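A short write-up of the structure that comes next.
Note that one protein chain of the assembly has been removed; the remaining protein chains are unaltered in position.
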Amino acid sequence: MDLGRDILDQQVIDRKCELMGKVDGIVLELPQGKPPRVARLVIGGGTAARRIHPGFADWLVRWRRRWGPKDDEPLEVPWSRVLKIGIDVKVDLDAERTSALAWEHWVREHIIGRIPGA
Amino acid sequence: MAHREVRFEDLLGKTVRNQYGRAVGRIEDARIEPEGEDYLVKEFLIGPRERLPRLLAFLGQLPTFRAGGLGRKSQVRPIPWHWLDLSDPARPVLSPPSAPT
Partner (left out) sequence: MSKLLEIALGLVTGIGGFLEAGSLATSAQAGAAFGFQLIWAIVLGTICIAFLVEMAGRLAAVSKHTLPDAMRERFGVRFFTVPLVAVVLVSFLVLASEIGGVSLALQLATGIRFQWWAPVVAVAVWLLLWAHNFSLVEKGVSLLGLVTLVFIVGAFKLHTPLNEIGTHLLPSLPHQDGARYWFTAVSIIGASVSPYLFYFYSAGAIEDHWDESYLGVNRLTAGLGMGFGGSIAVAVLACAAMVFHSRGIQIDRYEQIPLLLAEPLGHWGFILFVASLGIACLGAALEIALQIAYLIAQGFGWKWGENLKPRDAARFSLIYTVMVFLAGLVIFTGIDPLKLTIFSMALTALSLPVTVVPLLILMNDPLYLGDNGNHWIANAAVLFISLLACIVAIVAIPLQLMGGS
């Protein structure tokens, strides 16, 4: 398996197959004298923006501080929680309880939910 | 025990130099393999650094361009994980163990 080709930027789904975001980053552990170990997957929180352009990410961070959910941190999923890697990456979590859907909930409460018929 | 950590996406695209400081390639990907509960990096995939071979490799993904001579097959090579010195993740150094000193 290749990290970039098969894991990075893949769709992430939770244990109920709900869409959670994309694998925006991967944390590698570098133990001395041993091969690097895949430690955690990183989802959201401006991680993708940083890859696009650091300047854009900084601008986005300022914007996110003024608006949006307070719990906006990137979600770090330990590798042990990864259930399956195939068409998507399935993780053993409940998406609703994580910060991955923080913005989704915020938009729902503050904007979409306020419009009748939602 | 807290090990050093590095972001894989920060490694992507970084120029790899040899001990003499000469740029020898660019990190394109990393190959991982399971070992027990963990997945470990077995190899790093290093590709050409210059723009033109990379552009030709990109175009070469399309058979039409390859047929028209406007694309080359990718020149990405795997190197074993311990050949890459990541003490400074922003500046990976290629140091094969059998290199002359």
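A few notes on this one:
Each chain carries a letter (A and B) given by its place in the written order, and its residues are counted from 1.
The definition used in the following text is that a residue touches a chain if its C-beta (ideal position, glycine included) is under 8 Å from a C-beta of that chain, and two chains touch if they have at least 3 such contacts.
Owing to the predicted nature of the structure, the values given are computational and were not obtained by experimental measurement.
From the options A:Leu8, A:Val27 or A:Val42, the residue with contact to the chain not on display is A:Leu8.
By the touch rule set out above, subunit B reaches the unshown chain at residues 12, 61-64, 67. Seen from subunit A, the chain kept out of the figure touches residues 4-5, 8-12, 18-22, 24, 43, 48, 51-52, 87, 103-105, 107-108, 111-113, 115, 117-118.
Note that only the chains that are shown with their structure count from here on.
With centres set at the average Cα position, the gap from subunit A to subunit B is 25 Å. Contacts from subunit B toward subunit A in the complex involve residues 3-9, 11-12, 28-33, 37-42, 45, 81-82, 86.
Of all residues in subunit A, those touching subunit B in their complex are 1-5, 8, 24-32, 34-39, 42, 47, 51, 79-80.
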